[in-house]
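Of the protein chains in this complex, all but one are displayed in their positions.
A, B and C label the chains in the order they appear, each numbered from 1.
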Amino acid sequence: MPVGVVGTGGMGGMHARILHHKVAGARVAAVSDVDTERAGKVAEECGSAAIFADAGEMIRDDAVEAVVIASPDPTHAELTLECLRLGKPVLCEKPLATSPEEALGVVEAEVERGEKLVQVGFMRRYDPQHVDVRNTATSGDIGQPVLFKGWHRNAASPPGADSGWVVINSAIHDLDSARWMLDGEIEEVFVRGLDTTGSPDGEFDLQLIQFSVSGGRLGIIEVYVDAGYGYEVGVEVVGTRGTAYTAPPTGAVIRLERAYSQGVEDDWLERFEPAYTIQLQGWIEALNNGQLNGPDAWDGYAALVAAEACIASIRSGNPKTVSQPERPALYSREAPEVVR
Amino acid sequence: MPVGVVGTGGMGGMHARILHHKVAGARVAAVSDVDTERAGKVAEECGSAAIFADAGEMIRDDAVEAVVIASPDPTHAELTLECLRLGKPVLCEKPLATSPEEALGVVEAEVERGEKLVQVGFMRRYDPQHVDVRNTATSGDIGQPVLFKGWHRNAASPPGADSGWVVINSAIHDLDSARWMLDGEIEEVFVRGLDTTGSPDGEFDLQLIQFSVSGGRLGIIEVYVDAGYGYEVGVEVVGTRGTAYTAPPTGAVIRLERAYSQGVEDDWLERFEPAYTIQLQGWIEALNNGQLNGPDAWDGYAALVAAEACIASIRSGNPKTVSQPERPALYSREAPEVVR
Amino acid sequence: MPVGVVGTGGMGGMHARILHHKVAGARVAAVSDVDTERAGKVAEECGSAAIFADAGEMIRDDAVEAVVIASPDPTHAELTLECLRLGKPVLCEKPLATSPEEALGVVEAEVERGEKLVQVGFMRRYDPQHVDVRNTATSGDIGQPVLFKGWHRNAASPPGADSGWVVINSAIHDLDSARWMLDGEIEEVFVRGLDTTGSPDGEFDLQLIQFSVSGGRLGIIEVYVDAGYGYEVGVEVVGTRGTAYTAPPTGAVIRLERAYSQGVEDDWLERFEPAYTIQLQGWIEALNNGQLNGPDAWDGYAALVAAEACIASIRSGNPKTVSQPERPALYSREAPEVVR
Partner (left out) sequence: MPVGVVGTGGMGGMHARILHHKVAGARVAAVSDVDTERAGKVAEECGSAAIFADAGEMIRDDAVEAVVIASPDPTHAELTLECLRLGKPVLCEKPLATSPEEALGVVEAEVERGEKLVQVGFMRRYDPQHVDVRNTATSGDIGQPVLFKGWHRNAASPPGADSGWVVINSAIHDLDSARWMLDGEIEEVFVRGLDTTGSPDGEFDLQLIQFSVSGGRLGIIEVYVDAGYGYEVGVEVVGTRGTAYTAPPTGAVIRLERAYSQGVEDDWLERFEPAYTIQLQGWIEALNNGQLNGPDAWDGYAALVAAEACIASIRSGNPKTVSQPERPALYSREAPEVVR
């Protein structure tokens, strides 16, 4: 499958390298970036892929049959729509758009087309530890799942990260996890936040997102983008008979200087590299089978709707209802969602 | 130190037995219970203690120099006041009273007397794992503590346990832990609940208590009294450089039938038996030194004020402010709070 | 890289499927098996590979440029020699041969040819947890490595597994791990064994292999092929300042029925599937780069020499010296051994 990769920064470069080195049945046919020098380096590393300065041009090129979008967030929706117009399958990094309205546009275009072509890069759904928790949760072994708990910590946030950025760029993963783990929609949110750096801007780098999920269930997410100690993500699903949560660190246990220790990763690229690989392998395999089954445009949209409600709750200081239209039939939940 | 124990049920019997078998420098001088047969058995087991049907009478007996109260909740405040009147030190099981007003009465009586005689049975403050987390939190090693996270699960709730009972009887421990771990007061609470048993009564056996703590900090408590799998309590303190949490199970690791496993306790008596022992040892030692230093009447009162706000939030569905008078000088935080 | 796979049973089928589905740059060109029906099924699953009844014929076929050998042990050395004669790179499942003498024949043939073409399937060297321990051991962080400890347990042994089989088929992995982790050769072994099934045959399904390693270091391996509870492998390297060992289970932590638990795998295919994949990816990438760097024929030979000494120790009840010729220059240790 000849793939075109939009964006060759940290994320796009990683996707291209994984496709080239680790995914059977895929070929990096082209890469695009406004920074063509950067694009050139990635192209060379990935078997002499064609280089484009313009993403749209690359997407329209006949030699490209499937597209990975890893360019800046504001371009996601428009480029995804272009793929839809051309009938080319696309794996778009999260967020699918910068607002629920824009994401709904993608959903509507796909519904009109009548076939699923869009997958959203919620890669945690491919992390073996997350998969294991979800399989346990849906197996009935721990009874009915009634509560989702998530924590998500970054060592340090980039300059200019405000409360909204924390929700849209970080917590959106957790909101998707909650929907996925509980097989439900987020209905109401209440967010409290804290500025742990003591800056005067009133922006929250630590947020507690409490919410209800369809079926009368509950959830709580801690997002802390200046946690200092490293990058870490964990989830727990509490059921009526037991609970399941992602394992603690899995690296070598080291005894040294009066302590046992295990390493924690620096960032998501390091922590989730295997999940990104499994995501791409599964995507290519699904394309070859004609059975796309990962997180779809609706998942991208629903996460944004919940995110928008979180931001409204932060601003108002009150609980906020999440409202969204009915899920179109194209996105029904009958099909299995994950291939491991 | 000759001690009189009020109540000889599960809790009172345990206190008496620990005093007799495991605490140096203590003697069970008397026990009281309206069920004198039950009292008789405990008395016999504990070195032929005197038996009283009436708690007040026992408290007033000259042979009793210190009192442990483990009778039903509605009797706590009145019996504690009786000890105060007589100038006898008292270790009262939680809750200190059945309402903040009643607890405030105890606080005021103690303030008027001008010396601390009351300790409240928040035994988690003596659990080595909790102590270890708090010591880490207050050491500065993990930076400034900014977030408290607690979880508290019981295998099954007793018949008739309603939303209020869950707060007053279970969550009150967690509210105290939050105050203790963060050295602060709870300022606002927001509670969402869920009835996991599907009963029609609308009572919440699973509660998520979100709150703010003085100094602009945050907290989240999960209380689930029908968790099924066993009894478990855990806390995590998140700081600006790292986090600390209570260790996972510490019993033998067993490899059997395709799994590693470690046992979880049935209930709090099993889980916290060592903490109850350390609590009583420390109390007796403090009495002999004349330096009472455990959780005091103010801690008992403040936890009840927060609990009352939680119940109000459950009923209204909205955040609720916690309001309390200024902390009297008698309860200043200068003295060390825990002796290990 | 068009690969021919010899053997389409459990191991061979797995190798073929991984090559087809998960390895970039590889193609299953042919499979061979005396059971051509079985071979046919695997061929069909892997993109219509050619089918051979005779392994030698397949190896000699021009369409096959590299070979994976996963046929029964007695065929390994001869088929590997055939690959050497043709100058085709070969990944041979362990053991490389059924005796040290036979393995030495492979080493000598390769030395005569003057280039490394043989890799032996010690896949643990590609398991991320093992790699992590070795990296820690060689980093100097834990001081000088002085002791290797390994444990290796199977749920149940196959019928007819005698003491020698346990060494040659199971412990050989651990002997390789010890050599790899400590970068040294095994010099003397002492084995005690036990028949835990109470059979009258005197064969040991549990063995304790104690040994010395060049540089005056020590090692101890527990191999237990009827351990009942599941399949598990672990290693620890003890250094002069600290130790490092493979993490405990990494699956979801489940709280259920008065216990925490984590699953243990059934067998090596389940436990080491990711390692087999990384091994094949690395091998194909190394072939494309012209830089084979995995465990080589000398490693396959040295493990067999140590294994033979273990069997002699079992039979004699005494310590037994391991003797081997000098390591040929072709197998010098300068090159990096593992690509992650």
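We take it that contacts are C-beta pairs under 8 Å (C-beta built on N, C-alpha and C of every residue); 3 or more make two chains touch, one makes a residue touch a chain.
Predicted model only: the values in this text are computed from it and were never measured.
Across the whole complex, the hidden chain's contacts among the shown chains comprise A, B, C.
Here one chain is not drawn; of A:Q262, A:N288 or A:S316, the residue touching it is A:Q262.
Considering C:S199, C:N318 or C:S332, the position touching the chain not shown turns out to be C:N318 (whole complex).
Across C:A30, C:A137 or C:A227, the single residue that touches the chain missing here is C:A227. Touch with the chain that is not drawn comes from one residue among C:L147, C:A286 or C:L330, which is C:L147. As for the chain not pictured, it touches subunit B at residues 20-24, 26, 129, 132-133, 135-136, 141-142, 241-257, 262, 281, 285. Looking at subunit C, the residues touching the absent chain are 143-144, 146-147, 149, 190, 192, 194, 196, 206, 208, 210, 212, 216-218, 220, 222, 224, 226-229, 238, 240-243, 317-319.
By the touch definition given at the top, subunit A reaches the unshown chain through residues 229-230, 232, 248-249, 253, 255-266.
Please note the rule applied: only the chains that are shown with their structure count from here on.
Same-residue interface: subunit A and subunit C share over half of the residue numbers found at their contact. At the centre of the protein atoms shown, by the Cα-centroid criterion, sits A. In terms of the distance between Cα centroids, subunit C is separated most widely from B. With centres taken as mean Cα positions, subunit C sits 56 Å from subunit B. The geometric centre of subunit A is 42 Å away from that of subunit B, both derived from CA atoms. The multi-chain contact residues of subunit B, meaning those touching 2 or more other chains, are 229.
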